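For reference, the structure is listed below as structure tokens.
Heads up, one of the protein chains got dropped from this complex, but the rest are sitting where they should.
Letters are used for the chains, namely A, B and C, taken in the order the chains are written, and counting of residues starts over at 1 for each.
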Amino acid sequence: MIKVGIIGGTGYTGVELLRILSQHPEVSLQAITSRKEAGMAVAEFFPSLRGKVALKFSDPADTSLDKCNVVFFATPNGIAMQQTRILLDAGVRVIDLSADFRIKDVPEWEKWHGMSHACPDLVVEAVYGLPEINRDKIKGARLVANPGCYPTAVQLGFLPLIETGIVDTDHLIADVKSGVSGAGRNAEMHTLFAEASDNFKAYGVPGHRHLPEIKQGLSNIAARLVGLTFVPHLTPMIRGIHATLYARLTANVDLQLLYENRYANEPFLDVLPSSSHPETRSVRGSNFCRIAVHRPQGGDTVVVLTVIDNLVKGAAGQAVQNMNLMFSLPEALGIDHIAQLP
Amino acid sequence: MIKVGIIGGTGYTGVELLRILSQHPEVSLQAITSRKEAGMAVAEFFPSLRGKVALKFSDPADTSLDKCNVVFFATPNGIAMQQTRILLDAGVRVIDLSADFRIKDVPEWEKWHGMSHACPDLVVEAVYGLPEINRDKIKGARLVANPGCYPTAVQLGFLPLIETGIVDTDHLIADVKSGVSGAGRNAEMHTLFAEASDNFKAYGVPGHRHLPEIKQGLSNIAARLVGLTFVPHLTPMIRGIHATLYARLTANVDLQLLYENRYANEPFLDVLPSSSHPETRSVRGSNFCRIAVHRPQGGDTVVVLTVIDNLVKGAAGQAVQNMNLMFSLPEALGIDHIAQLP
Amino acid sequence: MIKVGIIGGTGYTGVELLRILSQHPEVSLQAITSRKEAGMAVAEFFPSLRGKVALKFSDPADTSLDKCNVVFFATPNGIAMQQTRILLDAGVRVIDLSADFRIKDVPEWEKWHGMSHACPDLVVEAVYGLPEINRDKIKGARLVANPGCYPTAVQLGFLPLIETGIVDTDHLIADVKSGVSGAGRNAEMHTLFAEASDNFKAYGVPGHRHLPEIKQGLSNIAARLVGLTFVPHLTPMIRGIHATLYARLTANVDLQLLYENRYANEPFLDVLPSSSHPETRSVRGSNFCRIAVHRPQGGDTVVVLTVIDNLVKGAAGQAVQNMNLMFSLPEALGIDHIAQLP
Partner (left out) sequence: MIKVGIIGGTGYTGVELLRILSQHPEVSLQAITSRKEAGMAVAEFFPSLRGKVALKFSDPADTSLDKCNVVFFATPNGIAMQQTRILLDAGVRVIDLSADFRIKDVPEWEKWHGMSHACPDLVVEAVYGLPEINRDKIKGARLVANPGCYPTAVQLGFLPLIETGIVDTDHLIADVKSGVSGAGRNAEMHTLFAEASDNFKAYGVPGHRHLPEIKQGLSNIAARLVGLTFVPHLTPMIRGIHATLYARLTANVDLQLLYENRYANEPFLDVLPSSSHPETRSVRGSNFCRIAVHRPQGGDTVVVLTVIDNLVKGAAGQAVQNMNLMFSLPEALGIDHIAQLP
């Protein structure tokens, strides 16, 4: 059994980690910390876990995580970078669900996050935890930077096009729609039910924190700096991301075949038959990413549609997928939930 | 492995049975029939099942279910009563999720359903599949009538009050709210998104088909004919039933203790601490029924709040719970999903 | 033209007052104050008002409302009681949409609101602004206490039954469901979209601030202290209240006729034909209260269903209805919007 600790677990990523890990057959949950809720039973805070999780939130100051095999950070940005080194030094492996170790260009990270980075050397070491790209590196990693939800949906959609060099990478467009849980569990006015329900809007068009992460990932695939227009939108549903991706084709290939071949051996990538339209609920609660590829009216614009559950493949599920890889477990162990439909 | 067949599986109850049974460790799915969708892959019809269910819908006329150990009916009312005898005669046990075998008073059933009953003798034999009341009878049953969603929520809420004789059973009130999936997957105008969203209404106040089922159940518990006012409502959510139950106390007991004791050994009944308010999402996708009991301002009116997922404890989950009992499996096997929150 | 001021206008009641008053043919909006948003254009804060409202929020300290004919308080509880006397002394009439002047029993008010009342003498003077009960008093009032949303829906539903003395008033039950806008526009976790959507729950069963207001109103109608069980629920829609009311009949009358006659001359009360079920969207954005009355299975329990828009007849619309009465305008002037369906 893998001894697991969670730091910060009162948000949506936290409760989703708990849902998955508490039923994972090779995991023993050791501790979950929260400064604010220390002493409260996890199942009192999240009634969905009554009868399933016996832990209480513990004070970070009183909680030794040294004996854990792995620790997940489900904290706001800026926390993991403060606490990771001490865990690594104690031989604990770390999976960070925040953005602290995702961007290799530290000044760029600092610009978008408005703070100095505490440990640029660990940024160098950190492995970007997208298994479809980095599977082998993840297996041996001490420190995994778990991808953001938007970046997961966008990179998995563009990957086959870019790595085969068949699109103009100077003008990629990612029009992405997210459910409201992506904004987290903080009490903020714009995500109130009476604000976000029966409503649709774009946000962050001038610039969004996930933009540099996506650009870095696509540029790595392209082996050159890509040009990307990224427009996130808020849509009135709880979970789910739908990415609609546009690129200009520069070669004539069988797109359906390209995608099916590229993802043939991926346990969580599902390429739909041609002319399909994936819907977000088909992955709700599951770790799947479903994809369809289109070439409308036979023109030179390719349209890729990808859906993920932002809290599963976009966060907690992918983190556990990375853990499985790091500990040589079957990659799908404990994350083979079937989507809940309806 | 238990060989399982499903008759009719294109509705919400069907897909939920498939979600549960396809991952049940002791179940081997043999066939799922649908006259209308015969030949279509189940996973094409329900994309959430892609990669998880390889079966196609088969034509009932071409499908032998004789070799099954158990067959579930997930059909509209009036079908199971036509086909059950032949299955029983072949030694197949039957769990009927429709209303065909729930009402012992056949003329009453015929009045509410507008048709003649095809096999009144099997109605006599059928065991009403509410494990919290009929566990032992279910174990030995050939034919289980799986309870309706409203009746499950209401009976589990009233049970401790009525069986101890501490309330006036002439004037029980059940004010119950259901998510829209309770209306099924038929294309009807009143359950369109643009009709049912951002809207709330009562329906069936003059009389609803679940009324006789609930009255029968409560009367059995009370060992006398009860008086019940039942008002169902449609609330804009997909899954979930919330029952708010009112009764006049005729004795002074510790209600919290009464409920905790009554349900102490029930694997799926969760009595919340006093002063709690269960929410439907705390059971979304799970087989739990969570309950709270209140006595506002110390008056003589008791208020019981119960929540279930109408498609799980109110339908498919309870059906599998009954199957587990019938085949001497651990009662919670394959139905221990944690609710999906958020 | 009536010169109107609004104190506090950044919440849902405020924006709804602005929607109505800015198109009212006899109203000239003079000022709207907000300590926090002083200086910001109202239409920047509420983009729905772009091109329709030119005012900026002004600092209360810099804003003279003495020249107004009437001032609306759309403030949290505890503000209006501090500022009303000075307005009344200046000859300004006041309509308070908060709870400050609704409860005649000041110690009871103080118990529920956890503060001392600043002006008990004005509580005596204040007229409870439910036109269907107090129309004549409202016409001459200097100070109107605008009813709460739950109290409006419950009182209008019970009124004909109680004033004719045909029900047991010791055991009234009000099971009421509210849209989320009823919780206001404050950033609180439990009303986030990802918390309140696809979810249903009761709350405040042990006691809710609207309980004493409703009991006072019903007791006034009954001319004796009534017994009431009041259970509010949160339902995932933006606007709307649906009250399901239960009472035991003590006399045999034609209930349909009773309601139709009682409300025959009321401009905003709409009694549906028998066997009807009003839906909240049928009053969304309108000042109507629609009502249906049932006697299920001919028993002795009467069930009354009422729907209102909590922000219109339950708040801003009723406040303007009171203003119309106070200034001898046609009662429906400027509040004759048709509900927005779908």
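Quick notes on this structure:
The criterion applied here is as follows: a contact is a pair of C-beta atoms (placed from the backbone, for glycine too) under 8 Å apart; a residue touches a chain by one contact, two chains touch by 3 or more.
If you're wondering where the values come from, they're calculated on a predicted model, not measured in any experiment.
Checked against the full complex, the one of C:E188, C:D270, C:D300 or C:E331 touching the unshown chain is C:D270.
If you put the hidden chain back, the residue from A:R93, A:K177 or A:R262 that touches it is A:K177. Here one chain is not drawn; of C:G51, C:G140 or C:G298, the residue touching it is C:G51.
In the complete complex, the residue from A:R35, A:K201 or A:R224 that touches the missing chain is A:K201. As for the chain not pictured, it touches chain C at residues 12, 15, 19, 22-23, 46-52, 181, 185, 197-198, 238-239, 270, 272, 278-279, 281-286, 288, 290, 311, 336, 338-342. For chain A, the residues in touch with the chain missing from this view are 171, 173, 175, 177, 179, 194-195, 197-203, 205-207, 227, 229-231, 233, 235-240, 242, 244, 246, 248, 275, 277-281, 284, 292, 294, 296-297, 299, 301, 303, 305, 307, 342. In the full complex, chain B makes contact with the omitted chain through residues 12, 179-181, 183, 185-189, 191-198, 236-238.
Here, only the chains that are shown with their structure count from here on.
Chain A and chain C have centres, each the mean of its CA atoms, that are 45 Å apart. In whole angstrom, the spacing between the mean C-alpha positions of chain A and chain B is 36. Chain B and chain C have CA centres that are 39 Å apart. In chain A, 12, 181, 197-198, 238 are the positions where the chain touches two or more neighbouring chains simultaneously.
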